[in-house]
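If you scroll down you'll find the structure; I have some questions about it.
Every protein chain except one is present and positioned as in the full complex.
We call the chains A and B, going by the order they appear; numbering starts again at 1 in every chain.
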Amino acid sequence: MSDTTPVIPDQPEVCRTVDAEERGVWRRVMDRFADHCRARSLFVLHYCTGCGAIELPPTITSRFDMERVGVSPMVTPRQADILLITGYLSVKTLKRVILSYEQMQSPKYVLGFGSCTINGGMYWNSYATVKRLDQYIPADGFIAGCMPRPEAVQQVFLDLMKKIDAGQANAWQDYYLNYDRYLGNQMALFGEEWHTPVDVIAEAEHYGYVGDGTRGRFTEILDRHAAYALRDAPEDYPERGANERLLP
Amino acid sequence: MTLLADLILMPLVAFVVGLLLVLMARRVRAKIERRVGPPFLQPVYDIVKLYAKKTQVSHGVMHDLAIMMLLGGFITAEIFLPVPGLDGLAEHGDLITLVYIMMVPMLGLALGVGSCANPNGSIGISRALTAMLAYDVPYVVVIVGACISYGTTNLIDIVQIQQQGGPATWGAATMPILAFAGLLATHGMLGKEPFEIYIAPAEIATGPMTEMSGKYMGALFVMQCFQLYTVGVLYTTMFLGGGENWLFFLPKVFAVIFISVAVTNVYGRYKTDDVIRWMWKWPTGIALVGLALVMVR
Partner (left out) sequence: MPFALPFDMTSLDLLMAIAAAATVLLYLFGTARLGGYLATLLHGAALAVTVAMGLDLAAGAGAIPSSLRLTVLGQQLAWTLDGLGWFFLLLTTGAAFFSSWYMAGEWGRVQQRARIQHGTLALNVLTMVLLLSAGDLLGLFIGWEFVSWAAFAMMIQAGGPATQAAYRYMLYALAGAMALFAAILVVHGAAGGFGFDQMRAALPDMSTGMLWTLFALFAGGFGVKMALVPTHLWQAPAYSYTPGASSAFLNAVSARMGLFALILSLVKLIGFDTLAGLRIPMTGIESTDILAWVAAITMVVPTYIALMQTDARMLLTWHGIGQGGYMLLGILVATPLGVAGGLLHVFNYATYQMALILAVFAVIHRTGTADLDELGGLITRMPLTYVALLMGIIGLAGLPPMNGFVSKWMIYKALIVTQQPLLSIAAFVGTLGTILSVYKLIHNIFLGQLRVEHREIREAPWSMTLPMLVLAGIGFVTGFAPGLALSIVDQAQAAMGVALLPHHLGGVVLATGSLNMLWVVGVLVGAIGVGALIFYVLGNRRFETHQYDNYAGGHFLSADIRYHFSHEFYPGLARVIGPWYRGWVVRMEHGLGVLAEVSGDLWHGVFRAAYTPLYVLIVAVLGLFWAGGAGGFGS
């Protein structure tokens, strides 16, 4: 967390501001230790909507055995560290990806698998697919190719591990710090009524990840859902009342 | 002073041995699947990683309390489970007490999972409790038979009785049929295939663990260490004569768990009702035969 500047409201005045780099040795040792362990224990949530899923069994099982380096599959977003998007995303599945991403616990990493997540790949001109994954959620790495081989998948895991070990895999903070931008991109695709049950802003406030880009004109639209109280919501309004923060 | 040392050492030893048991389970599985398997410190990495998560999502106070009950219950259980050199408080609570203390963390987990408001979790708990009913029926037959055979429920005495004449006086030698039934029930207790109905990742999204993240999940990983250790040690204490020292004791514990993890990998998963039927038919039947032999003797 060295490159974030947490905004703490009502901070008491002190003689001099303590620089984040100057924090205690103990704390830095602990951070280093935690990063060391994080890099060696990665639980992966495979979002297997695309054809890339076929490359994962050999990566995981006896041929390449990812458990050797501490990578193992997990089932729900709550348990996972890595969200592996294996291929193209349609507009409909992107909604689920965003929800799954928001339900994962930080630090969390997104890996785009195959060309489709980078530039749309062979679906570059489809009306229904998403072209660039990292417009909607922050990604830590991509694997180019169609299909990438298991060796390439392994390579991206190893690269990610190096980054985590060095404390540099911090794309997840960007989602909190610039939530408004990501939300804007999402709304551009799904419309202004888009929101997930996850209260990203409250989370950012709770953990001190509020930046200048956390709130903005798109999160203001989100606040307007407050008008849709649980029982006053029109019957046809999708996911009404899903966000309890937005209830009166 | 000794007591204080026991109180601190017993859970710590249990945790460390439990980590090794988890490692063994994963390595054995990897070997059977012709993989290399995880590195030596993998269980530690996993737990530290989970505790070091920077956001920790909770589903209310009961969710947190559940984690405390989980750890507290198992720590208590370890203190009442005598191991070589460490008797702990085994004088103040016997085998029956231990069996019921072991249910406290389960109840805690069940309550925490319930308060997550996720039906996958609730189904998982429903199945876990059903599985508990299934494997505990043979297990209580085994426990009752063993207690009647030893004439005591005090775990320290049970160990001493078995150590009087070497392996010939071990429970496994004096009541082999009960010991075998106990092993089958133990396998069910570990929740491994074919009895892992309550995890069932592809079916109910790991059941109780569905909504667990960060340190909540980390506590469950810790619990797994304690659980493997407790189940292994309890079986060793009841049927394999405990151990005069750790050198003889630990291999027995590892052997008990090894048998379970070695067979588990060749099975698929039973349905809930088939678990009950199997557990109530074979282990229970065998245990009742063993019990009859104990009563006749």
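Throughout what follows, a contact is a pair of C-beta atoms (placed from the backbone, for glycine too) under 8 Å apart; a residue touches a chain by one contact, two chains touch by 3 or more.
Note that the coordinates shown come from a computational prediction; the quantities given were computed from them, not determined experimentally.
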| item | value |
| --- | --- |
| Residue touching the undisplayed chain, where the options are B:L9, B:V137, B:A255 or B:V289 | B:V137 |
| Of B:Q42, B:N118, B:T186 or B:S260, the one touching the omitted chain in the full complex | B:N118 |
| Touch criterion as defined above, residue of B:P194, B:G214, B:G243 or B:P283 at the omitted chain | B:G214 |
| Sole contact to the chain not displayed, among B:L23, B:L86, B:I101 or B:I257 | B:I101 |
| Hidden partner interface residues of chain B, rising order | 7, 11, 51-60, 62, 64, 67-73, 75-76, 79-80, 89, 91-97, 100-101, 103-104, 107, 110-111, 114-120, 122-123, 125-127, 129-130, 132-133, 136-137, 140-141, 143-145, 147-148, 151-154, 157, 197, 205, 210-211, 214-215, 218-219, 271-273, 275-277, 280, 291, 294-295 |
| Where the unshown chain meets chain A, residue by residue | 76-78, 95-97, 99-100, 103, 196-199, 202-203, 206-207, 230-231, 238-245 |
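Following the convention adopted for this analysis, only the chains that are shown with their structure count from here on.
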| item | value |
| --- | --- |
| Where chain A and chain B are represented by their mean Cα positions, the distance between them in whole Å | 36 |
| Of chain A, residues touching chain B in the complex | 1, 33-34, 37-38, 40-41, 61-62, 65, 67-70, 75-76, 78-79, 81, 103-107, 203, 207 |
| Chain B - residues contacting chain A, complex | 26, 30, 33-39, 41-42, 44-46, 48-50, 52-57, 201, 205-206, 209-214, 217 |
